[in-house]
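Note sheet for the following structure.
All protein chains but one are shown at their positions in the complex.
This part shows chain A:
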Amino acid sequence: MLRIECPCCGPRDHDEFRYGGDASANRPAYDDPDFEAWYRYVFVRENPAGLHREYWQHVIGCRQWLVVERDTRSHAIASILFARETRA
């Protein structure tokens, strides 16, 4: 079980959370006609063997979306933020 330190609820098992995938994929603006940008957003993944920024939603808890930075080899978590705080 991963232990995710929810900034709202404290440390919780990861099965309280829903996984939301790679947080470094940038969603183009809804009216952006650039095919390449949409292709990359929907399909292309860096898939690092190492630090990975990813979304988790605390569905059985505060229901906040988080951005977790986790090592995909050791599962060690480097940082956790509310997703809204990671947006400019």
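Heads up, the rule we're going with is that a contact is a pair of C-beta atoms (placed from the backbone, for glycine too) under 8 Å apart; a residue touches a chain by one contact, two chains touch by 3 or more; residues count from 1.
Just so it is clear, contacts and distances are computed from a predicted model.
**Q** Considering only the chain that is not displayed, what protein name does its UniProt record carry among "Osmoprotectant transport system permease protein", "Transcriptional regulatory protein WalR", "Carbohydrate ABC transporter membrane protein 2 (CUT1 family)" or "Sarcosine oxidase subunit beta"?
**A** The chain we cannot see is recorded in UniProt as "Sarcosine oxidase subunit beta".
**Q** Over the whole complex, note the residues of chain A touching the chain we left out.
**A** Output for chain A: 1-2, 13-15, 19, 21-22, 39-40, 42-49, 52, 54, 70, 72-75.
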